[in-house]
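Worksheet: one structure, shown below.
Shown here: the complex without one of its protein chains, the others still in place.
Let's look at chain A:
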């Protein structure tokens, strides 16, 4: 069972890293489209939080900054959203499988 657990853990770590990267790209795209200062820093802070509080804080911060359609990239935005949701699903399934392997292994 060790090899299975190792594969699951590696998948978990890769999925988590990629998810953080894609989420930061999405936040950077949105911050640029709304004319917020320091979009990359905002993206790093928003996506880098452990429990999603950064994303919620970003949603509160961006209120009062309407979207500028000239700076927006709707197709890229959609692709990033779909990829983020997909990776989150992979993360969730991998985490559940890891727990099940640990429980059955015991």
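Everything below uses one rule, namely that a contact is a pair of C-beta atoms (placed from the backbone, for glycine too) under 8 Å apart; a residue touches a chain by one contact, two chains touch by 3 or more; residues count from 1.
In this section, contacts and distances are computed from a predicted model.
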item: Listed names "Helix-turn-helix transcriptional regulator", "Sugar ABC transporter permease", "Phosphoserine phosphatase RsbU" or "ATP-binding cassette domain-containing protein", matching UniProt entry of the absent chain; value: "Helix-turn-helix transcriptional regulator"
item: Residue among A:41, A:56 or A:76 that touches the chain left out of view; value: A:56
item: Sites on chain A contacted by the missing partner chain, in the whole complex; value: 23, 26-27, 30, 52, 55-56, 58-59, 66-70, 81, 84-85, 88-89, 92, 96
